[in-house]
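With one protein chain withheld, the remaining protein chains of the complex are depicted in position.
Note that the chains take the letters A, B and C in the order they are written out, and that residue 1 is the start of every chain.
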Amino acid sequence: MRKGVMRPGHIQIRVLDIEEALKHYRDLIGLIEVDRDDVGRVYLKGWTEVDKFSIVLREADEPGMDFVSYKVIDNAALDRLEQDLRDYGAEVTEIPAGELKGCGRRIRFKAPTGHNLELFAEKEQTGKWGLTDRNPEAWPRNLTGMRATRFDHCLLYGDDLEGNVKLFTEVLGFDLAEQVLDPEGNKAAVFFSCSSKAHDVAFIGHPEKDKFHHASFWLDNWQDVLRAADLISMTDTPLDIGPTRHGLTHGQTIYFFDPSGNRSEVFCGGDYHYPDHPTVTWDTGELGKAIFYHTREINERFLTVLT
Amino acid sequence: MRKGVMRPGHIQIRVLDIEEALKHYRDLIGLIEVDRDDVGRVYLKGWTEVDKFSIVLREADEPGMDFVSYKVIDNAALDRLEQDLRDYGAEVTEIPAGELKGCGRRIRFKAPTGHNLELFAEKEQTGKWGLTDRNPEAWPRNLTGMRATRFDHCLLYGDDLEGNVKLFTEVLGFDLAEQVLDPEGNKAAVFFSCSSKAHDVAFIGHPEKDKFHHASFWLDNWQDVLRAADLISMTDTPLDIGPTRHGLTHGQTIYFFDPSGNRSEVFCGGDYHYPDHPTVTWDTGELGKAIFYHTREINERFLTVLT
Amino acid sequence: MRKGVMRPGHIQIRVLDIEEALKHYRDLIGLIEVDRDDVGRVYLKGWTEVDKFSIVLREADEPGMDFVSYKVIDNAALDRLEQDLRDYGAEVTEIPAGELKGCGRRIRFKAPTGHNLELFAEKEQTGKWGLTDRNPEAWPRNLTGMRATRFDHCLLYGDDLEGNVKLFTEVLGFDLAEQVLDPEGNKAAVFFSCSSKAHDVAFIGHPEKDKFHHASFWLDNWQDVLRAADLISMTDTPLDIGPTRHGLTHGQTIYFFDPSGNRSEVFCGGDYHYPDHPTVTWDTGELGKAIFYHTREINERFLTVLT
Partner (left out) sequence: MRKGVMRPGHIQIRVLDIEEALKHYRDLIGLIEVDRDDVGRVYLKGWTEVDKFSIVLREADEPGMDFVSYKVIDNAALDRLEQDLRDYGAEVTEIPAGELKGCGRRIRFKAPTGHNLELFAEKEQTGKWGLTDRNPEAWPRNLTGMRATRFDHCLLYGDDLEGNVKLFTEVLGFDLAEQVLDPEGNKAAVFFSCSSKAHDVAFIGHPEKDKFHHASFWLDNWQDVLRAADLISMTDTPLDIGPTRHGLTHGQTIYFFDPSGNRSEVFCGGDYHYPDHPTVTWDTGELGKAIFYHTREINERFLTVLT
């Protein structure tokens, strides 16, 4: 049952060098730099996003993800979710409004897979970037790079997928939209949706906790995936794989790495999901096709290179 | 506040000749014929739809729309919405399960614009057409015509838009995603969303009640809109306008007519909507651009040809 | 029989105001400004063109086309063609090398439809714009507007189509790739190719001599035609028609006007032609579909607004 979580609100990514990272996220992926803060973090967003920011880059000694946060519909829903998390046994930390510029109070808790998750209800709304509020044009004319439209989801690796299923479906009100099952019925991958997207967050089983696989950004169409691939080549950006299609979600995609080794995805298309839809199941025997629909085999790098 | 309405579930369209209509909806638009009933109605769906059907064609002396129905998440939500409708003053009729084959009980009520609306919570789920449940392929190989993927929304014309805003936002839990305002601030068009789509139903102001403008079906991409346009020409189907883009929602679209004179749309792309997004406003002074983004003028036919 | 004419080399267009025209051809269509000359003419090209320029804008009191020039493979072929033109009875004028900066000697003659045509064999080759000669990237990253790739062809209106057929096929070695015939077998439109393109120049029958209908620029794909349409709207550029498809050549297209009233086209796709292909024939009874494949009717403006 949906409980008011609407969408991925922001992700904080650790990078080894902020200016190098901006060449990747701003100049190549085409996110908009919107602000910086006292501790040196840089805030960005995709141009279609109404809220002030969705990506926060923090300079650190190691790459990876600090946390990913979901926006809930209002403070009442946030209070209910906080109580539900406490009832479920989560250790919840309150982060005061303003710790991230323009963002209201956040509640933070750990997923069974070890990842830091957050919920929040309020963030400054600056509107779609480059467009007027009234009679808005179709798109702003001064976009750069891949012209990514929004932060869409992230994929995380960790050990306790069953724990995450309980947390996300029973406590947070997400649906289990897709899953990969081994022959014994154990979950090898779980894709959660709080919307009509095929995934708002996904986890793949992995012995280590709290690993970051990729942050994903939405493109308009398959032609833009080709353009992204061309830009990856022109900028000598390390490519992981693509252009290709996923079996899971059927999105059309390309993966590549930021200068710190964090993986990025830009993608388009794919399936939609409604809360009454049955979970889509893939078998581990078809894992190659589930991940990369065209090659039908996984490149080792995709499974093992994590930050 | 969302109240459990998920999506357009089905629309019943009156056609003058069922077999002629099937050439349009099944062979040209590419919907799947899934069933027929004792009273001669034909049931169809788009291939991505999990529920058994979404389009019902009924032979009649006059074209138009009998009703459009929205699926709610469960019976509890349906009961609550029924009570809310009665509290609001709507005259609610119960239509028993089975009146449409495979569909549970529906509650029917009239919109202030005169249209018959319905809610229901249960419909037989036959799964995506042509795909296996486990390890599903990207699309089925034996689609025809425009290969429309789903019934997406309808646009209706009627007189009391303010009444509809109250009904849809306060009683049914939709958002007013987009609107057109005249210089005095009166609503000339209202677009409602119960999802992250830019519209799940829309109304344009018109002196007469209960008029049907079009039913709309989703295509994957702009290349498919071109393919649809080509098929319209090859089959000598009356074209209204397109391929073009809307200002409102920014979708990419083409309009054409079924043999009974009902307008159809196939479209792709466009904006997304979340419940915390401010309503997007267009001014009637920009109505041409709001409706047809490229020509920036309305063809008279679009405003006046209704069924 | 082919006689060494390779392609449209350049077109000189009259505009009422050079700087206004540059907003159209350079900033909107995305041609590259490459030079200006002593008499105030501005030279442009599409980024894929190897030769120095293909569009020349000349400020004048009236819009229209001064001339269109075709590049032949070498000076020997140019000499042979000059002799063939004289034998045919054309009045040939020699224009010395350098009259257009970077262009070798041109020979000029009048078509039976009254248009000034030219042939030349030499032009400075500056290479594809924005790319290295060796190991070239797929495209340059700093293109603007519609990113038109090349000057592709022009469409001209005039009175003596049979005369043009004789000139183009018998003297200049073009093929009659496509034609429109009236019920008596008279030519209403003729499309000539000197390559494997469906047209390198086209003429439509019209009582007045020497009229200019449009200059056409090549786009990569249908997605770029949508982008062009969006830019036309965003810049409040007068639209003629499109996005749509032609029946003749089957190209995908959009038409719009420069600030002086000259019509521009950007298009993609369509048929290819080889010298052994039979002429493709359309009937005037199908003229609507031949011109605009989707609407199947001609807008009056397309037939009557000329410069």
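Observations
By our rule, contacts are C-beta pairs under 8 Å (C-beta built on N, C-alpha and C of every residue); 3 or more make two chains touch, one makes a residue touch a chain.
All of these numbers come straight from a predicted model, not from anything done at the bench.
Looking at the complete complex, one finds that the omitted chain is in touch with A, B, C.
Residue-wise, the contact with the chain that is not shown comes from C:Thr48, picked out of C:Thr48, C:Asn116 or C:Thr144. Touching the missing chain, out of C:Lys197, C:His214, C:Arg227 or C:Arg263, is residue C:Lys197. On the side of subunit C, the interface with the absent chain consists of residues 1-2, 6-7, 48, 50, 71, 73, 125, 127, 133-136, 138, 195-197, 220-222, 245, 247, 250, 269, 271-272, 274-278, 280-283, 286, 289-290, 293, using the contact rule stated above. Interface residues of subunit B with the unshown chain, by the touch rule above, are 137-139, 141, 221, 223, 230-231, 233-234.
Not every partner is drawn; the one left out touches subunit A at residues 222-223, 226, 229-230, 232-233, 239, 242-245, 252, 254, 289, 293-296.
Keep this in mind: only the chains that are shown with their structure count from here on.
Here the spacing of subunit A and subunit C, counted between their Cα centres, is 48 Å. In subunit C, the residues that reach two or more other chains under the touch definition are 223, 230, 233.
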